[in-house]
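Removed: one protein chain of the complex. Kept in place: all other protein chains.
Letters A and B name the chains as they come in the text, with residue numbers starting at 1 for each one.
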Amino acid sequence: MKRQIPILLAIGASLYPVVAFFVPTRGVTRFNQTLDEWMVIIASFALLLGIVSMIQVNLAKVRRRTSGWPFGLIVLVAFAIMAAFGVFGRQGARPDGGLYPFTWVFQFGFSPLQSTMFSVLAFYVASASYRAFRVRNVEATLLLIGALIIMIGRIPLGEMIHPVVPDVAEWIMKFPNTAAQRGVIIGAALGAAAMSIRVMVGIERPYLGKS
Amino acid sequence: MHWAKQLLLVDRRIIFLLVFLGALIPIIRPIGLGVQISPPVEAVFDAVERLRPGDAILLSFDYGPSDGPELDPMANAILRHCHKKGVKVVGISLFPLGGVDMGIARLNELATELQAQDGTDWVNLGYKDGGQAAMKAMGEDIAAVFPTDVNGVAYRDLPLTRDIRAYRDMKLAISLATSVLGEWWINLVNAQFGIPVAVGTTAVSAPRYYAYMEAQQAIGVIGGMKGASEYEELVERAYPELKGLSRTATMGMDVQSIVHVIIIFFILFGNLMFLLTRRVKEA
Partner (left out) sequence: MHLQLPGFGEWVAAFLTLCIFSFLYRDNVLYRIAESIFAGISFGYYVGLAKLNTLDPNLFRPLLGDFGAHWSLLIPFALGLLLYVRYIPKLAWISNWSLAVYIGYYIGVNLLQKLHGDILPQARGTMIPLTGGWGAVLGGIIVFVGVVTVLIYFFFSSPHRGPLKPAARLGIYFLMISFGASFGYTVMGRVSLLIGRLTFLVHDWARPLLLSLMGG
């Protein structure tokens, strides 16, 4: 029962959307719609699963006073405050024009932190371009040529150099790039479809975990 | 050549400093370089331009704060365009890490700028979990997925959405997307429900969408800050009365130009030094 029921549930849950696509009768479609609406709710619970692990890990760190434990405490305090604002408050703008605390912390805390963390990548891209981007073979040369044409063609200076430069960049995007990306899309889709079928017939059972 | 090797090993903080200055100076002193329009962006603009007053579109804020510099200007330009055309906008978000708040910020800011009415000119239905499940469910009944807007007003009580039941009641879906969400709008929503889809995406993801666009699965693609600056330019050309409003992407392209030149220099100079050190080794 511990193995058979999950396998049957997975097969049923995976087959139903496919059957509903090919057999769009009223009853089938109605339950398909219901299933979609239920999954929105279940996905909400699934999104929060990792939080339990995060709390466990950081609590253990703080309790045992392991190296870096004050930062674990900061994580927990920041989490508690933000979660409280969300659970007991509202989001968006208040009638008086101010922001509810949940949205205020998002705008002036989360947003600048996340944006800045990603923005430092600009520096690392420049550093990597200087130190690691080496033209050692034909493939690297093609990569370099493609990169240079796009980098020049996509900025206003490209058109100032010659009006044809942006058109060359657009041609590369429209033909060789499209061809390669399409090959990747089809290849990846075939692999994903094969994997899906393996789960649908019960060969792969990622939901059973270590058991 | 000893000096070539020394140059290759220069402290990376010097590289950081050069990039920082290359970005900072044009922000303080804008250059004002022109904008050249590309066909993928023009296609999206034309699709909105062909709509008639009263038509409704779906605008999905599927990005977070880290994508704001590229996608916020797109959102601004599209909202201004729709407002001038009298096109109604149904705003949603399916991106968990900040999508709803990016949508709230854009719609609130533009409502003040354009004197647009929440509920009649546009609505913000907020965020929903589930990704593909929400997209599929909206194919039959949007109200079942978004029973209220982000302020708690019931879907059926909003003047704009009273006659909009599903995708078929809207003319176009535009996803401002990071990661794979934009692809889902194409290979799920457009493929299964037929609503035309356009995507505004980050520069990192833009090359992939060309394959979808060339296969006519997407009407067009607005790629990165460059694409956003093009859409800003197209809107201002078509509606000169909007001149003077913020064009953050266009201003950003000045910086892009300088920093791109710096990085191109680093790539070429780094390879030159590499070749020189290799020649010494071989000798």
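Definition applied: contacts are C-beta pairs under 8 Å (C-beta built on N, C-alpha and C of every residue); 3 or more make two chains touch, one makes a residue touch a chain.
As the structure is a computational prediction, the values presented were derived from the model and not from experiment.
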Practice item. Would you mind spotting which of B:Arg106, B:Lys128, B:Lys171 or B:Arg247 touches the chain that isn't drawn? Key: B:Lys128
Practice item. Give the residue, chosen from B:Pro40, B:Pro207, B:Gly220 or B:Gly270, that touches the chain omitted from the document. Key: B:Pro207
Exercise for review: Pick out the residues on chain B that sit against the missing chain.
Suggested key: 13, 16, 19, 23-24, 27-28, 66, 68-70, 96-98, 100, 126-130, 132-133, 136, 145-148, 150, 152, 184, 186-188, 190-192, 202-204, 206-207, 211, 214-217, 223-226, 248, 251-252, 255-256, 259-260, 263
Review point. When the complex is taken as a whole, what residues of chain A touch the one chain not shown?
Key: 2, 5-7, 9-18, 21, 34-35, 37-52, 54, 68, 71-72, 74-87, 89-91, 102, 104-123, 125, 129, 138-140, 142-151, 154, 172-187, 189-190, 192-193, 196-197, 199-200, 206-209, 211
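Note that in this section only the chains that are shown with their structure count from here on.
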Practice item. Let me have the rounded angstrom distance from the C-alpha centre of chain A over to the C-alpha centre of chain B, please. Key: 16
Check your understanding: Within the complex, which stretch of chain B touches chain A?
Key -> 8, 12, 15-16, 18-20, 23, 33-36, 38-39, 64-66, 68-69, 96-98, 100-101, 104-105, 108, 128-131, 133-134, 136-137, 140-141, 144-145, 150-151, 192, 207-208, 210-211, 214-215, 226, 253-254, 256-257, 259-264, 266-267, 269-271, 274
Check your understanding: Quick one: in the complex, what on chain A touches chain B?
Key -> 17, 21, 29, 32-33, 36-37, 39-41, 43-44, 47, 91-93, 103, 106-107, 110-112, 114-115, 117-119, 122-123, 125-127, 129-131, 133-135, 144, 147-148, 151-152, 154-157, 159-160, 166, 170, 173-174, 177-178, 181-182, 184-185
